[in-house]
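Left out: one protein chain. Kept in place: all the others.
Every chain is named by a letter (A, B and C) in the order it is written, and numbering of its residues begins at 1.
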């Protein structure tokens, strides 16, 4: 998934504000669902971030086009772990590992529905 | 209501990103409710922006402390109009007039409940 | 320019947060420059918002794909006025008129360079 850096993504330092890389990764996760004709919001619940380990390698700048690559590292009954890397051309500027858990709309951790588990496993 | 300008509010131009002044005004509107022990989200609906006229007078900068002043201009059965001005000391940096309408949770325009109408009229 | 609505664009009301429509329009303005192999940040200055009149017509929702259409209404020596409309399919959800002025990096209003004026006039 390609993402252009606009004014709103930068700060006074002239580069992308640090938390916006997490937003870029979230867009890429949602887009995986949209590209498959699905929504990341299921009929019974949705996925929320539980743990993140992020490394800032380079600074992305206004106007640049970035690419987010998403890889499934592990999937369990109620959670999964992704590696998400952001590239500017061949150069990696950011990477994070994120654990997401499936919560029903009451906020309780719950088993990922089989169809979504199959979809996530195929990534 | 006082608002400090942080990194997230600025962009590569070194000043506050233009749409963030609207966010500052929204914080001030919600805070009017919170300060009165109320919530801007009512049991039957909430208020949404319908029309905005905004003037950018000066650029607010990182680290500055701004003050938002909110004045009721007009209230009708299902909507009201506010003047919101943002100051840096004595200097006005931004002002907008905003029309807000009351929508029930089905998204239909609806009469503002009497208690909230009285509260808004007292501003 | 097409824009997908992601989680970050929504709020607890379940629809796009009101100031994010301004961000979408800003992306579209910058993208006009990028598409022409240009940058909205010139060697001697850049464009900043001076006045906005915005109408919220419908609520855009998570996952929807919106289209921003930008039309030049007027151009003067140091400023120009655009109409920017956001559509969901055939339905207009938002429109605004925005006046932008050209500021040099000292923050002073300045004549738009001839090449950029020609570019803007061609929109």
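Operating definition for what follows: a contact is a pair of C-beta atoms (placed from the backbone, for glycine too) under 8 Å apart; a residue touches a chain by one contact, two chains touch by 3 or more.
Only a predicted model underlies this, so the values are computations on that prediction, with no experimental measurement involved.
Among A:4, A:18, A:81 or A:117, the one in contact with the hidden chain is A:18. Residues 12-13, 18-20, 22-23, 26, 41, 46, 48-56, 59, 107 of chain A touch the missing chain (whole complex, contact as defined above). Panel shows chain C; residues 7-8, 10-15, 17, 19, 62 of it touch the chain omitted from the view.
Listed for chain B, the residues touching the missing chain in the whole complex are 4, 6-8, 23, 26-27, 30-31, 34, 39, 41, 62-63.
Heads up, the rule we're going with is that only the chains that are shown with their structure count from here on.
Taking each chain's centre as the average of its CA atoms, chain B and chain C sit 22 Å apart. Rounded to whole angstrom, the centroid-to-centroid distance between chain A and chain B, based on C-alpha atoms, equals 32 Å. Chain A and chain C have centres, each the mean of its CA atoms, that are 27 Å apart.
For chain C, the set of residues that touch two or more other chains comprises 23, 26, 41.
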